[in-house]
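All protein chains of the complex are present and in place, except for one that has been dropped.
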Amino acid sequence: MAKVARLARLDIADSDITHFTEQLAKVMDHFRDVDALDLSAVAPMTQPYPLVNVLRADEEQPCLDRDEVLAAAPAAEDGRFRVPPIIGLVD
Amino acid sequence: MANIPTTAAAIADAVRAKEMSATEVVEHHLGVIAQRDGDINAFNLVTADIARDAAKRVDAAIASGADVGVLAGVPIAIKDNMCTRGVPTTCSSNMLAGWKPPYDATVITTLNAAGAVMVGKTNLDEFAMGSSTENSAFGPTRNPLDTSRVPGGSSGGSAAAVAAGFAPVSLGSDTGGSIRQPAALCGVVGVKPTYGLVSRYGLVAFASSLDQIGPFATTVDDAALITEVIAGHDPKDSTSIPRPVPSLRAAAREGVQGMRIGRVTDLPEGAEPEVAARLDEAFAALEKAGARIVDVTLPSLSYALTAYYLIAPAEASSNLARYDGVRYGLRASAADTNAMYGATRAAGFGDEVKRRIMLGTYALSAGYYDAYYGKALKVRRLIADDFERAYAQADVVLMPTSPMVAFPFGDKVDDPMSMYLCDIYTIPTNLAGHPAMSVPFGTGAHGLPVGVQVLAPALGEVAMFRVGGALEAAGGAR
Partner (left out) sequence: MSELLPEGWELICGLEVHVELATKTKLFSGSPNRFGDEPNTNIDPVTLGLPGALPVLNEQAVELAMRIGLALNCTIQPCTFHRKNYFYPDMPKAYQISQYDQPLNIDGHLDLPGGVRIGVERAHLEEDTGKSTHIGGATGRIHGSEFSLIDFNRAGVPLVEIVSRPDIRTSEQARQYVSELRAILLAIGASDAKMEEGSMRCDANVSVHRVGEPFGTRCEIKNVNSIRALGRAIEYEARRQYDIIESGGTIRQETRHWDDAEGRTHTLRTKEDADDYRYFLEPDLVPLVPGDEWIARVRTNLPMLPAARRSRLATATGADVQGEAVSVIVERGQDDYVLSVGEAGGDVARALVYVQQAFAEEPPTPRVPSKDIAALTVMERDSKVTSTQAKTVLAEIVTNGGGDPAAIAAAKGFEAIDTSEVEGFVDQAIAADPDAWQKFCNGEQKAMGALVGMVMKASKGKADGKVVTAILNARRG
């Protein structure tokens, strides 16, 4: 669970991790009945309604106003979004 | 002041006929809200000024003889997970407290064009995750019929707003029952349309393959009216169905003569006895109205909850990853960006949201995908196949909406699994992508309302509204 919390970028205290683990274990218990099913011949359902080839024309639409957007940002500078130093991340 | 009608249809007719002004209508509703929302807490924000301006525009348009739309002057409450330009859209989360979207959801644009008047943004379980509206960062909404009890959820604020007369109609969103269950608990009509019938553009996503916007109303006719207005193809939503919308108000008056109503013989147990009794009475009423009852089976229904609580959290874990403190919303201060992410998301999300993000992240993670998410998608197929067989025999299927009537605060909030069981009868529809509606049909324990649920196949809204209209006409034992 600690690894999952890291993956989800959620700082969760150790005590809460235990609490969450217990609650989620209860939920996961319910999944056992599905484990018993033989689903090898069943195709996964990936779309609630069967549509294909939904496309838009390559035409410009109006953009958002930069000042309005940056005003809603936690931190901005020089027309851009400001973030603390990027370390410990991929790329 | 004229006597304000209680339905959206009558208000629009009266306003268009110049029997009363949109301003009079909105002032009446703002008055009711001022009087009573302190107790109910249906609204995160009452947009009184915006509503007055919108009503004035409608009145001016009518005065100038312009076409004002079918919802002229109709007050409407909007669940606070639909983007409204310049008006805070919070999802009842500290993560988005105060955030003002720079754009309108498609449903908002559509309602504005139809002459509707938004009176406020309604409370919900944070990011629509819950069945009681107790998971709101801004305090729970109380059930107008018994303020010691929950209104259901996640669209509890929108259900309560209609039940309390704050607006004749409202919009909610339904991912696993979030419109139908609170409608049942608050004694109003609630509709979840076919997935793809109403644009999701601007609806803050919880689980993208399950979410659908729909109306609350006091009458089936109003529910049909709002569904007709908000349904229709939207090129901004790739999953929107490019089909014309049939007349649903006409369907609601058509009756059920000759229709085949499916009774599920292997329905998962758990409904309160009064709820089961009302369902039996509903079948009897429809039979009396000329329909035929046919037995159908849905053997995979018992797995629906499991599949749902893998698919919805998995999609949610991805949909809610964007709340990272970079572009909008909350940011916790930290020395570096990675630490900022963890701190921001810990501070901004409530426990239920965190639980589901954890569950969904786990279900998708390397080594577990096939065992959990992959399997859930197959169960989803089994459920859809079950429905397909059932709809070969029946035009609609009847079920309870909620296994129980409105429950007291605190009853389930610390036991996620018991809360999740509230949705046992509503979830299958979302998994299948089908429409379903809850119609009040008598009362259960403590004299609280019971809802009967009408399920129909994809794009089966006409059949659904026919049955919904007939149930409303038959009424239910009180």
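Lettered A and B in written order, each chain numbered from 1.
Note that in this section a residue touches a chain if its C-beta (ideal position, glycine included) is under 8 Å from a C-beta of that chain, and two chains touch if they have at least 3 such contacts.
No experiment lies behind these values; they were computed from the predicted model shown.
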Touch partners, limited to displayed chains, of the chain removed from view:
A, B
Would you indicate which residue among B:L145, B:L203, B:I226 or B:V439 is in contact with the undisplayed chain?
B:L203
Please identify which residue in B:F216, B:Y341, B:Y391 or B:F465 touches the non-displayed chain.
B:Y341
Using the touch rule from the top, list residues of chain B that touch the missing partner.
82-83, 89, 91, 96, 99, 101-103, 105, 200-205, 207-209, 235-239, 314-315, 317-318, 321-322, 324, 326-328, 337-338, 341, 361, 364-366, 369, 373
Counting contacts across the full complex, list the positions on chain A that touch the omitted chain.
7, 9, 46-47, 51-64, 66, 69-70, 77-87, 89-91
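Everything below uses one rule, namely that only the chains that are shown with their structure count from here on.
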Taking each chain's centre as the mean position of its Cα atoms, how many Å separate chain A from chain B?
23
Residue numbers of chain A touching chain B in their complex, please.
1, 4-12, 20, 23-24, 26-27, 30-31, 33-35, 37, 39, 42-49, 51, 54, 56, 64-65, 68-69, 72-75, 81, 83-89
Can you check the complex and tell me which residues of chain B touch chain A?
99-100, 102-103, 194-196, 209-210, 235, 238-239, 241, 302-303, 305-307, 309-310, 317, 321, 324-331, 334-343, 345-346, 349, 354-355, 357-359, 361-362, 365, 371-372, 374-382, 384, 416-417, 420, 431-433, 458
